[in-house]
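Here we show just some of the chains, and they stay where they sit in the whole.
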Amino acid sequence: GSGEESGSEGTGGEASKDIKLGATAGPYSDMLSKAIVPGLEEKGYTVELVEFSDYIQPNVALDGGDIDANLFQHTIYLENFEKENGMDLSALITVPTAPMGLYSNQYDSLEAIEDGATIAIPNDPVNGARALLMLQDEGLVELDPEAEVLQASERDVITNEKNLEFQPIEAGQLPRAVDGSDLAAVPGNFAIAAEMDLLDALALENMPDQYRNVVAVNAENEGSELAKDLVEIVESAEFEAVIDEEFEGFGKPEWMAE
Amino acid sequence: MGVEWGRIIELWPEIQTAFFQTLTMIGISLAVALIVGLPLGILLFITDRGLFLENRPVNAVIGFIVNIVRSIPFIILLVALIPLTKLITGTTIGPIAASVSLSVAAIPFFARIVENSLREIDKGVIEAAIAVGATPWMIIKDVLLPEAKASIIQGVTLTIISLVAYSAMAGVVGGGGIGDLAIRFGYYRYDNTIMIVTVVILIVLVQLIQQAGDYTAKAIDKR
Amino acid sequence: MIQIEKLTKTYTTKHGTVTGVDNVSLEIGKGEIFGIVGYSGAGKSSLIRCINLLERPTSGSVTVDGNDLTKLNSEKLRKARLKIGMIFQHFYLISQKTVYDNIAFALRAAGTPSKNLKGRVEELLEMVGLSDKRDVYPAQLSGGQKQRVGIARALANNPAVLLCDEATSALDPNTTLSILRLLKDINLKLNITIVLITHEMNVVKEICDRMAVMQGGRVIEEGQVYDIFADPQKELTKEFISSVVSFNVPEHLLSEFTGTVVKVLFKGGVAGEGVISDMLQNYPVKGNFLHGAIEYIQERPLGVFIMELKGTSSDVMDALKYMESRSAIVEVIPNGR
């Protein structure tokens, strides 16, 4: 009952077709503006892009109705966020996502990594956990199986054969940290922004779909006109064309690869 | 670190928007800081030991709150104030929302500045007003404020400049503004052109504010 | 008009307590000009500031015009202060307001309706001779002019009492004189009681009726100015008086005199009656003035002469007796012979 009521409110809001989309500064904001906004405008929307320089506020704003949709996070992050904050948001569709990579100016292969090397990892929990999982996948560390996948931190490392020394820093700073430390786990979006070549990575994250970014809306609006339009645009051929042209190296989700 | 002129022209609308966002944030939070911080600063001063509305408990409580707010890192304040921001502005993003946190940070800052400006007033002038039989309100209005005017204006300048610096952090809540533009493009997107342009704009802005403040303070002072 | 009873004021500082005023009782009558002198730190400011309760006494009471000020609540005290004007050494004008507004400020404090404001301010400016400085800021005034504004402000609400804390100490002698005359004038015209602190005896001599000498927070001597000048009791008082009426003849000159050196003091109207002239004409002694001063204190002459008298010792003795008989006070000064 109540869902439908607020749904109709949502529809009322759409009547004006003035919408706000949120993203963090970087490629996903660009993806919105280059690959999605043109489609929306074609459908008669007036779109305002809000760029955030942090990972919390885009969801807070989405929940509060300050923005209508966002694109910056993957499914696991979204779900965890919903749980932590008691919010009801929903992912509409996954989009191509740049994988996190392990970069180094010191070593040219994983094998060359020396004992006690320093490694810069993101200091926000989600990206931090991602980095650790990537290291685990590459056999560099082992994480406590009891640790929550999404919250895993340096303290959950139970074996660390090369005695890697973790240095959590702000994610946006990581590309610059490749110089400052032996290794750096750089999220794909920042690596691309910093014009790093994804192919230079010692390792790229193995990226299941739940680690790919999604277009998210408030759960109330899951069935709204806007939601439908967003999905339609992302699924369109124009979208994929823009991705191929301007977002090289972004790993496409399963549905797109099909 | 080359500057590409084409890039500047391309992003000019963005820079303009950011500039107005900065002005909006500073305008609002400055207004609030003045309206709330000024009385608070006056209160801090006149309730202090040996002054005409001496009231130790009130003084201690206000002083304590002011110190606490000043001790909290701005980003924590920003987050802690989200419910209040929502309540007041109905939204938690954008320059208007960011102005709430900026205001809260600026109030105690400005209050202390006002307090310090008032301390510079010759105590004798205040005593002369008391001796004349003036009411506390008259003393505030006709002695404290006029006498500290020039110094308070310098304090406003300082507050504005601090707000410019703080507003750079408003990007966390999508506040935008020149500082945020510098961070988003310069820091997150490695766009040196925009970084240099925005930093230059900031420097010019700060210098202009400083000079305007100095000039006004000198011009209105009758000494 | 003002009764000060057993007033004590102590200050607590980080080095312990300091006594500013120590058990002082004084009574100052209506229309009197009362001077308080003493060296720096004697407690003069502390005392005068207790009269309008700028400083709250530690103990004792201050009654002005029948009101015990120490018993009033803050609103009543404020009202009482409207009737006690005060002027300060450093003027303490509001630097950011014009002369007009500085004076109007005092009037507004008394709730003067704004239609009466302008007239009254102009009347006051007229009184202190500053009508042409109406719209000028304090920074453009000379010290004496600033003090006149201070006086106008203090007089704005027709006070019964005017307190002056070193009102002329920052001014040059000429300006001092003009301010003192203005105060005297006001005292005569408006019958205002004036309490005046100074460390310059000249000021007291010029306008005070009665005076007190303070030292270490206490009043050590008190009385009519004339009496105290004529016959100071305490060492400190003598020191102060000697700063205006200096009776010292340089040591080595003194030792060169061959006659009897005497100091002759005339009080009251006597000086005018030509005692010395008569003495010189009646006795075969030759008088030689070494030093002399006749001061007019409250318009009564007080004369002091140091003379060398030459003649036979019996003639000199007779001459001295004659002067004493005419109520001069005569004192022989040893001159080393």
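For reference, chains read A, B and C in written order, and residue numbers begin at 1 within each chain.
Quick note on the criterion: a contact is a pair of C-beta atoms (placed from the backbone, for glycine too) under 8 Å apart; a residue touches a chain by one contact, two chains touch by 3 or more.
Since the structure is predicted, the reported quantities are computational estimates derived from the model, not experimental observations.
Participant: Express the subunit copy numbers of the entire complex in terms of the labels on the chains shown.
Facilitator: Only one copy per chain type is drawn, but the file holds A x1, B x2, C x2.
Criterion: only the chains that are shown with their structure count from here on.
Participant: What is the chain whose Cα centroid lies farthest from the Cα centroid of chain C?
Facilitator: If we average the C-alpha coordinates per chain, A ends up farthest from chain C.
Participant: Report the chain ID whose CA centroid sits closest to the centroid of the full protein CA set.
Facilitator: Here the chain at the core of the arrangement is B.
Participant: Centroid from C-alpha atoms only, then distance chain A to chain B, rounded to Å. What do you get?
Facilitator: Computed value for the inter-centroid distance: 36 Å.
Participant: Using mean C-alpha positions as chain centres, tell me how far chain B is from chain C in Å, no decimals.
Facilitator: Centre-to-centre distance between chain B and chain C: 53 Å.
Participant: Could you grab the centroid distance between chain A and chain C? Build each centroid from C-alpha atoms only and quote it in angstrom.
Facilitator: The answer is 87 Å.
Participant: What parts of chain C, by residue number, touch at least two of the other chains?
Facilitator: none
Participant: Give me the residue numbers in chain B that touch at least two other chains, ranges are fine.
Facilitator: Residues of chain B never touch two or more of the other chains.
Participant: Using the touch definition from the top, list the residues of chain C that touch chain B in their complex.
Facilitator: 52, 54, 78-82, 84-86, 88, 90, 92-97, 101, 105-106, 108-110, 137-139, 150, 153-154, 156-157, 163
Participant: Taking the complex as given, what residues does chain A use to touch chain B?
Facilitator: For chain A paired with chain B, touching residues are 22, 24-26, 50-54, 56-58, 60-61, 64, 66-67, 172-173, 175, 190, 193-195.
Participant: In the complex, go through chain B and note every residue touching chain C.
Facilitator: 122, 124-125, 127-135, 138, 142-143, 146-147, 149, 221-223
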